[in-house]
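Below you'll find the structure I mean.
Complex shown without one protein chain; remaining protein chains in place.
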Amino acid sequence: MDVSYLRQQSGVAAMTVIIGFEGSANKIGIGIIRDGEVLSNPRRTYITPPGQGFMPSDTARHHRAVILTVLKEALEEAGLKPADIDGVAYTKGPGMGAPLVTVALVARTVAQLWGKPLLGVNHCVGHIEMGRLITKANNPTVLYVSGGNTQVIAYSERRYRIFGETIDIAVGNCLDRFARVIKVKSKISNDPSPGYNIEQMAKKGTQYVELPYTVKGMDVSFSGILSYIEEAAHKMLSSDQCTAEDLCFSLQETVFSMLVEITERAMAHCGSQEVLIVGGVGCNLRLQEMMGVMCKERGAKLFATDERFCIDNGAMIAQAGWEMFRSGQVTKLEDSWITQRYRTDEVEVTWRD
Amino acid sequence: MADPEFFRGAQLLKQGAEARLYRARFLGKPTIVKERFPKCYRHPVLDEKLTHRRTVQEVRSILRCRRAGISAPVVYFVDYKSHCIFLEEIVGSSTVRDYISSTQSKSCKERELEHLAEHIGQILAKMHDEDVIHGDLTTSNMLLRCVLNVGESELILIDFGLSYISALPEDKGVDLYVLEKAFLSTHPNTEELFEKLLKSYAASSKRSSAVIKKLDEVRLRGRKRSMVG
């Protein structure tokens, strides 16, 4: 057993330093956290040509190529040696299999080399804990929106419970696929992300085009929008009834309204007065603005972070790992596998009351 | 337009996500006024369309349910301009949510809870047989009212704002899925109770097998979703 862990158990006040490895999708990030302070958080993004999504094996290859450079950066920027680290956190899931395996392998290797305990982190819980750390939100209703996830989460009885979610595709996936299917002169770029470029184009949109709006209880559905865009909206586009910018604008107005609505429903349901937005789509300023208006109307508070922490990064895994470590939850070597499907509510939150 | 004085005299019961509920006397009767107010975060065109659509859907589904003998509040008046629905107040009722929360801890009441779950299953089966999809099934959207001299409680469905008419098993399955999630997240450790509800649903509806099959599919979709990123 690690010495600092013993120190912790015996009640001796000591700083805990955790390094976190994240690579569940097209970002590879390694971050180091020391008791709530982000010491370093370097990251690389695997960017594909316009019109193309990222494939698991290519993404894993990208991560393999850069992970040691990123690790070196993280340690150097933090000014730490491996001996200063107390635990090695890595993303256990959910995510793409091949990239997850690649990153977990490196995490396992360094943990054994350095003689440090492993901490297998749920990616979604990482987002939530990072959001709570950065914004100081106490007990927020969480909207987690990214390329693979769309969930409204609230904490109760040792679990992050999912109150609402998408019943088909994630909102980020909807944006990505929209960027791929929309027929414009030059395809919407994946650099830095399709969502970011849709956001910029939406600012120039003026005309609101009605798109399918599907809220079921606290759940949402986005697949109808894509098929609608492919058919009806494309006809409007080709006959100059609307512009690509109008469609970007209308898409954002529609999907974000749905997200704000289910968040508000969950807040009303739980009696919550705080909202935290996390995940890659969470750095969209229009989404934040709309959520802010909703919060103001309810007398609630909005917490959001910028792209450094919204988008997948290593520090968020380190932060959730830090919480696990401090509450005595470590992952044995034989349990340090990865899983592509790992629901947020499967994790026992041992660090909260 | 209705007199703004009216709302000043009314008692604000609840500010929900998209509507305010007032208690007032209307045409001499105890009435609940459901006012859908504008949501400033969304585009005004979208807001107006959604609000109008939901007001219409709500009163349509209420009538359809009542015609089938499913209790839902009587509609007294609808103002489509201010998006207000004037509904019968279900006097002396409590939500199923409150009932379960207060009963769950008492072990002697287990049988009562099971009975309630079975009753809910029957009512929902009846509703789906009428092709009404509630769209927002939660234990807060079901009321219980004691019926004197019968000894049994009457179950009343409310809040049909997200409802619509559909015969598709998929829509009915999602309706149950929405309830299942709301039920289990609101009332921890009630998996068995909810199973009883589903069993009773399956036994009560002629077309339940396709619906339950879809429910299983939708559940699996949730677990199997790749959740990348």
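Going by the order they are written in, the chains are A and B; count residues from 1 in each one.
The working rule: a contact is a pair of C-beta atoms (placed from the backbone, for glycine too) under 8 Å apart; a residue touches a chain by one contact, two chains touch by 3 or more.
Everything below uses one rule, namely that contacts and distances are computed from a predicted model.
Hidden from the displayed complex is a chain whose UniProt protein name, among "Defective in cullin neddylation protein", "EKC/KEOPS complex subunit TPRKB", "DNA sliding clamp PCNA" or "Multifunctional methyltransferase subunit trm112", is "EKC/KEOPS complex subunit TPRKB". The missing chain, though absent from the view, touches B when the full complex is examined. When you scan B:L13, B:V45 or B:V78 for touch with the missing chain, the hit is B:V78. Against the chain not displayed here, subunit B makes contact via residues 1-3, 5-6, 9, 24-29, 56, 59-60, 62-63, 66-72, 74-79, 81, 86, 88, 154.
Assume only the chains that are shown with their structure count from here on.
Residues 15-18, 39-43, 45-46, 49-50, 135-138, 140, 162, 174-175, 177-179, 181-182, 185-186, 188, 218, 221-229 of subunit B are the ones touching subunit A in the complex. Every residue of subunit A that touches subunit B in the complex is listed here, in rising order: 24-26, 94-96, 124, 146-149, 156-157, 161-163, 165-168, 170, 172, 208, 210, 213, 215-219, 253-254, 257, 260-261, 264-265, 267-269, 279-280, 290-291, 293-294, 297-298, 312, 340-343.
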